[in-house]
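Subset of chains shown; positions unchanged.
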Amino acid sequence: MKIRPLHDRVIVKRVEAERTTASGIVIPDTAGEKPDQGEVVAVGTGKVMDDGKVRPMAVKAGDRVLFGKYSGQAVKVDGDELLVMREEDIMGVVEA
Amino acid sequence: MKIRPLHDRVIVKRVEAERTTASGIVIPDTAGEKPDQGEVVAVGTGKVMDDGKVRPMAVKAGDRVLFGKYSGQAVKVDGDELLVMREEDIMGVVEA
């Protein structure tokens, strides 16, 4: 089962950022609103502008993206928890 | 009796997602705001843009769609409970 997002929506699979110290201790996430990372699974066709033109998406499937922790709505698809958000909610693309 | 939705409205019949475990136990839905699925029953002619042009709908009758659980307004038509929502409230199309 696959979801095809409408317009400027993006489907993202959350990816836990590495929070491991040099000595290997995992640091639990405590702060409330700090941004999170994920991998883009699917993108819509773009936002329909007021003049009817479609603005192409600025992210694509496979991109690693930063977004606010509470952005988007959680959807369960075939056991995976995904997030559906708007491109607007994505702050940037993480490059290796 | 049939409803013909105006403009960018969509009529959706809610479809319970399968929430059955491998061993066949049905898991009741507990979370509050999580998205839901439905089948599109009818769509409007499209949103009238500021310049008077009509933006065609991105979903069509028969599509299986994802939407926020509290999107739309419930209407009872010939015993069926339907939802009338805006295309805007639809997050994506579920593909098999």
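Labels for the chains are A and B, by order of writing; each one numbers its residues from 1.
Just so it is clear, contacts are C-beta pairs under 8 Å (C-beta built on N, C-alpha and C of every residue); 3 or more make two chains touch, one makes a residue touch a chain.
Please read these numbers as outputs of a predicted model, since none were measured by experiment.
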A student told that 2 identical chains are shown should find the copy number of the whole complex to be 7
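In this text, only the chains that are shown with their structure count from here on.
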Chain A residues within the chain B interface of the complex = 1-7, 9, 11, 42, 44-45, 48, 50-52, 73-77, 84
The chain B residues in contact with chain A across the complex are 17, 33-35, 49-51, 53, 55, 58-59, 66, 68, 87, 90-96
